[in-house]
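Take a look at the following structure, please.
All protein chains of the complex are present and in place, except for one that has been dropped.
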Amino acid sequence: MDLVNTFLIGITAGTIYGLMAISMVLVWRSTRVVNFAQAGMALLSTYFGYEAVSRLGSFWIALPIAMIGGALVAALVEMVLIRLLVKHSTSGPIAGVAPIIATLGLLGIIRSVSAMIWGGQDLRIVGPVSNDGFTINGTTLVFSPLKLLILVIVLVLMLILSIVFQKTNIGLALRASAHAPEIARLSGIKVDWVRTLGWALSGAAGAVAGMFQTVNGNGTLSPDSIEFSLLLVSGFIAAVIGGLDSLIGAVIGGLVLGLMISFVLMYVSSGLFFIAPFVILLTVLFIRPQGLFGAKAARRA
Amino acid sequence: MQRRHDVHKKQSRDIFLFILGGVVLYFLSGIVDELRVYQGATIAVYVIAISSIILLTGYSGQVSLGHGALMAVGAYAAAVARVELKLPIILCFVVAVLAAAVGGALLGAAAARLSGPYLAGTTLALAIGLPSLANQFSVLGGEQGLLFDVGFPPLSLGEDFTQYKWFFWIAGLAALLSMWVIKNILGSRYGRTWRAIRGNEVAAQLCGINIARSKILAFTMSAGIAGLAGALLSMTIGTVSPSAFPLALSFSLLTGAVLSGLTTLGGAMIGAVVLVAIPEIADVVAHRLGSSEGVTTNLPGFLVSALLILTVLFVPNGPVEQHRARKAKHLALKQ
Partner (left out) sequence: MSLNVSNLTVHHGAICAISQVSIAVPTGKLAAIIGSNGAGKTTLLRTLSGLKHPTTGSIMWKGEKIVGIKPEALVRRGISHVSEGKSVIPELTVRENLELGAIWRRNAKESKESIDQVVSIFPRLGERIKQRADTLSGGERQMLAIGRAIMAKPQLLLLDEPSLGLAPLVVEQIFQTIRDLTTSMNLTVLLVEQNAMGALKIADLGIVLNLGKVVAINHAQALIDDPAVRAAYLGY
């Protein structure tokens, strides 16, 4: 029974990490930047969702509102920050590391501003369906309707996004703008807007991850919470495991990460909660640096 | 022959400057009040820590968000050496440097094949994960941490010589020494090798440079220096605990390094002073605005992050370098 529970906990946590990873992959595939502020933006969007829930009472209305809020914030960031970055910091020792540092700074700003506005209070978001485990044959699993819902929604999202990327014109424009912005320009693509769109999509995905991470935990929302730190790191790690270039990889990477953490916590030691992601990341980077589904060249960002 | 003569002249000039710096600090500590002396010690610590990042990121081009964790390693090593092994203070610092250097070597070995965001993300994961590891081992004192007591200043310095002054002296001396050592390292063959790697890895390889070994060496040295800073930081606080090395610390160090210009050692002072000044400024601003507790606690973090972004966007190579570049451009356009 323990085994099943561990497995299910891992899967659910994993789908949320997968969502965060999707949003990082979206930014990477459209602008070739790793957005370390992703978790911060997810946090902010979740606060939007919280405000919506507390005023409107419905999680299902709050979710799209959080997504739209997330998309807008992300688009704004891209338009202001990233374009400024491209203009000013393309030479000198700072060139390679500038986007990393800038997104990190952004993370700090979002975190501290959120803490200033909403911090200190214990805010809760209640999920749309119960988080009490299913009962089969008298034993209660940890797996609940909520966790099932999360799993389904994440898979659906992943499917939709994959279709958009591979089969639509806008997806083609997104991919072209990421791989070769100049060629995309010369093909008539408005590369600046396309990149903004990529960020907006990623912001929406991050919002969903933040909302579900909150309701899946004990529902509390705070900038210093464990969930937030974990989200911060796991999104990136899951994306790396899957290979930064692949949406499917992101989901699978998330699942793998979720499962591994779950098993380590259960069978090795619960104190390794924070160091486990690091070790897992190192192992993956050692064994297969391009990730499970990544292209060979992806590692050398 | 002429070149060697010039190098010698430069070295003696540097030694003179450092001695001068030491004398200035000595006088300063006499005339300034206790709080400033304490801040002075903290500035010295930050100068050392920031220089370690300058070495790693500015010179060898590797981004590390985990230096807070490396500082923690040094601090814990020093504390354990003091508490368990009862070593004299100087040796404790040496232990700190060595322990952190070992950590750096391991991390560097792992990191040698990574670059850019992969390296940053890995060190980020480390920064979040490592300090909490201390909670697992009782020898490391768990949540409350270990005591790190450097002892009282020797009586020979007079009865008025306060604890904080003693901290300042130790930290200041350590900073001066470290700066001198680092400057020499950066000016040496190693420094040049790192810059070559940062400039163009493939070209460097074709010149016969062993990239991995060089990178690992940079990490090791940088970590050792950070470890020293960590031990010194713990000295000023008096204890070592996970809460002294949060993610915010790594961020602050990075900010300080970016402010200092990433390649200018002299700029490290600027970065360190700014970092120590920010909580003060934040306090003043928050009081002026009469704000809530929420604002006050988070304002320093906000300011640091905002500074980081603004610097990276508008003054990417640091104010010192920016000024230099602007002057050079003016000169070029005149001709």
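To keep things simple, chains are lettered A and B as they appear, and every chain counts its residues starting from 1.
Quick note on the criterion: a contact is a pair of C-beta atoms (placed from the backbone, for glycine too) under 8 Å apart; a residue touches a chain by one contact, two chains touch by 3 or more.
What you see is a predicted model, and the numbers here were worked out from it, not measured in a lab.
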What are the shown chains that the omitted chain is in contact with? A
Considering the complete complex, of A:A184, A:V208 or A:L221, the missing chain is touched by A:A184
Take the complete complex as the reference. Which residues in chain A touch the chain that isn't displayed? 169, 172-173, 175-176, 179-180, 182-191, 295
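By definition in this document, only the chains that are shown with their structure count from here on.
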Between chain A and chain B, what is the gap in Å from one C-alpha centre to the other? 32
So in the complex, which bits of chain A are touching chain B? 34, 36, 81, 84-85, 88-89, 92-94, 96-98, 100-102, 104-109, 111-113, 115-117, 119-120, 229, 232-233, 236-237, 240, 269, 271-278, 281-282, 285-286, 289, 299-301
Which of the residues in chain B end up touching chain A in this complex? 57-58, 61, 63, 65, 110, 113-118, 120-122, 124-126, 128-130, 132-133, 135-136, 198, 247-248, 251, 254-255, 258, 262-263, 293-295, 297-299, 301-302, 304-309, 312-314, 316-317, 321
